[in-house]
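Here it is, the structure, as structure tokens.
Of the protein chains in this complex, one is absent; all others appear in place.
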Amino acid sequence: MSKLTLADLKKLRDEKKKEMVKREEGKTTQIIIGMGTCGIAAGAKEVFDAFLDEIDAKGLTDVAVTQTGCMGKCHVEPTVEVFAPDMPPIVYRDVKTDIAKRIVNEHLIDRKIIADHIFDKPADILK
Amino acid sequence: MDKMINLKINGRDVTVKAGTTILDAARQIAVKIPTLCWHPDLDPWASCGICVVKINGSSKMLRACTAAVEEGMSVITHDTEIVEVRKTVIELILSAHPNDCLACPRNLECELQVLAAEFGIREMAYPAIKRNLPQDVSTTSLVLNPEKCVLCSRCAKVCQDVQGVWALEFLSRGENTRVAPAADVSLNDSPCIKCGQCSAHCPVGAIYEKSEEHVVWNALRKPDAYPVVQIAPAVRVAIGEAFGLPAGTVETGKLYAALRQLGFKAVFDTNFGADLTIMEEGSEFIDRFVNKNGPLPLITSCCPAWVDYLEKFYCDMIPYFSTAKSPQAMVGALSKTYYAQKMGIKPDEIFMVSIMPCTAKKFEISRSREMSSSGQKDIDVSLTTREISRMIKSAGINFNSLPNEECDSILGEYTGAGTIFGATGGVMEAALRTVYHLLTKKELDNVNFTDVRGLDGVKEATIDVSGTQVRVAVAHGMAHIAEVLEKVKAAVAEGKETPYHFVEVMACRGGCIGGGGQPYGANDEIRKARAAGIYKDDEMSKKRCSHQNPHIQKVYEEFLEKPLSKKAHDLLHTGYTARPEYRW
Partner (left out) sequence: MKYKNYILICAGTACESSKADEIYRNLMKELDAHKLLNETQVLKTGCFGFCEKGPIVKVLPDESFYVHVKPEDAKELVEEHIIKGRRVNRLLYNKPCEETNVAKKLDSIGFYQKQVRVVLRNCGFIDPEVIDEYIARDGYAALEKVLFEMSADDIINELKTSGLRGRGGAGFPTWRKGMFTKDAQNEEKFVVCNADEGDPGAYMDRSILEGDPHSVLEAMTIAGKTIGANRGYIYIRAEYPLAIHRLEVAIKQAKEFGLLGENILNSGFNFDIEIRLGAGAFVCGEETALLASLEGRRGMPVPRPPFPAVKGLWGKPTLINNVESYANIPAILTKGGNWFAQFGTESSKGTKVFALTGKITNSGLIEVPMGITLREIIYEIGGGIPNGKKFKAVQTGGPSGGMITADYLDTPIDFDNLIKLGSMMGSGGMIVMDEDDCVVDVSKFYLEFTVDESCGKCSPCRIGGRQLMNYLEKITNGEGTDEDIRKMRLIGHAMQMASLCALGQTAPNPIISTLAYFEDEYMAHIHDRKCPAGKCQKLIRYFINEKCIGCTLCAKKCPVDGCIKGEKKQVHVINQEACIKCGECERVCKFKAVVKI
């Protein structure tokens, strides 16, 4: 990657912002797993793998699984935020590998929210 | 001009240079702030917490030893709260200290004891914290007793910052912190050069000279032994301090008398050995300087701590070292050869004791096989000034009222050149006086080479000897030597001419007068006073150049033939070996 100039950086930012907005608006499917030390200690790495395996198994394409830092909800780790087209963004709590499978099957495929694992989403004061 | 700062201390106006600490500012107007870890030779470490003071308008306390004065500051050095805090800190320190003062080597000379007395400690306020740490008695010279250590850091600071040796370091942390060589090796396996500055700077009895008074007492008791003694140049100007006299008082005569009263059958003077050293080392210099027989600069070797340091840290420079033994070792060797022959005494009956300002001299007497050139140990025991003053006291000898006596003639009489060996620059100055004569066959009109005197860490001078320029350097305080040696090494590496022809090194600040075995309490003021005593002794000497000493001339005529002769080489010279800094 070549080094950026000021103009490159601004351009890159605009592009990436649009991508982010798409995600926020639920135009793309994305699973974001909280992978701070707290999340990993609670099993986030296994959950990450479980998502990949299950998405593979169900032949889903176009689902991005990514990591993020601690969302602050250490008492309900691992936490996973799911963006899916035409569905509200949902943060799930206490996501173990079995719940990850359920999220793929129920949330992504059946379009049903898994009631007993909903948590809420951080306030975004900077938005 | 220095920026000046105006402040108030206890309501009194004071004006001092910017950057002055509150402690120093207070001292300037004779306000005493108690301290324990602070030492004038060292950068403040600020660990003990006793020198706390208040600034008017603030509820916090500051350490006077490190806090710099500020314009308009109003310092309070004592009030009920400050005294209470200081006393509590002292009581805490005492709770972690064995408090076995009566059996302590620092009894009556302990700074913690003084603080406890001044603060009116009447009970141990807090339960004792026992640590059960072993003593380190591995070296010939020093005892490290970590149980008594108050972790003031002075020993480590002087070892690292002033001496550049880094033998002592803090190990562990928190309440387990202790001072010991890195990696917890014994002192003897560490880079320690036995200079004893740690012991001279310790405020308590945590590190001290390995006492050998009992060995000497036993020798004095043996009917078949012939105990003899020699005293080093620097001892005569410091021994008086142990008997309440001001630093720098020259007490050679009283010391001779005291030694005879202790039972020594002959009293020699290391100054005689110093004159002899000059003959050998001076001739060695001429040999290298004129005849190009060996590399320059010639580096002096009379300081055993320095010898140890060079063997460990600069072993690549061994060829530059003078092979001449130290004056102590020369007198030792001659006492059991020349003197024994002349007096018809069996060498093995002679028990040679040296009185030195130095703890490394205890190490020197057995540092290599050349130290037994007479066929047995040339010197049997080396005592420090502190040890001999204790012996004199325990014998009940009233030192101050003793008559001045003379030393025994054969290994005793000395010139002013011999006596100045005790101060930094002295060996160089003494050597130059004789080198001038050896090169020119003339005598100097003015024998004083003042450029090499004084307490600057590195002193350089160029001396004109009948048109030949002799470049010399003098370093003291072991950490300063790097500056000189690195210059020499750089010149060698670049193929340039050596920056110096002759280099004098003494491990301790001020030279032997500031040695690690001298009476406690040395600071630059005391070093200057002791050095002044040395130069006074020089000036009062009838002869001030070693080659003029008739007894030296006689010993060559009768015994050694000439400087650097085979016999001189066997008895008065030594060799050096590269040694590792750490032995595992």
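Letters are used for the chains, namely A and B, taken in the order the chains are written, and counting of residues starts over at 1 for each.
FYI, a residue touches a chain if its C-beta (ideal position, glycine included) is under 8 Å from a C-beta of that chain, and two chains touch if they have at least 3 such contacts.
Predicted model, so just to flag it, every value in this text is computed and none were measured.
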item: Among shown chains, those touching the left-out chain; value: A, B
item: Among A:Thr28, A:Gln67 or A:Asn105, the residue in touch with the chain that has been omitted; value: A:Gln67
item: Contact set of subunit A toward the excluded chain (per top definition); value: 1-6, 9-10, 12-13, 16-17, 19-20, 26, 32, 34-38, 40, 66-75, 79, 81, 86-88, 93, 110-113, 115-116, 118-126
item: Contact set of subunit B toward the excluded chain (per top definition); value: 44-50, 52, 60-61, 63, 66-68, 81, 84-86, 88-89, 92-93, 95-96, 125-127, 129, 150-151, 153, 169-170, 172-177
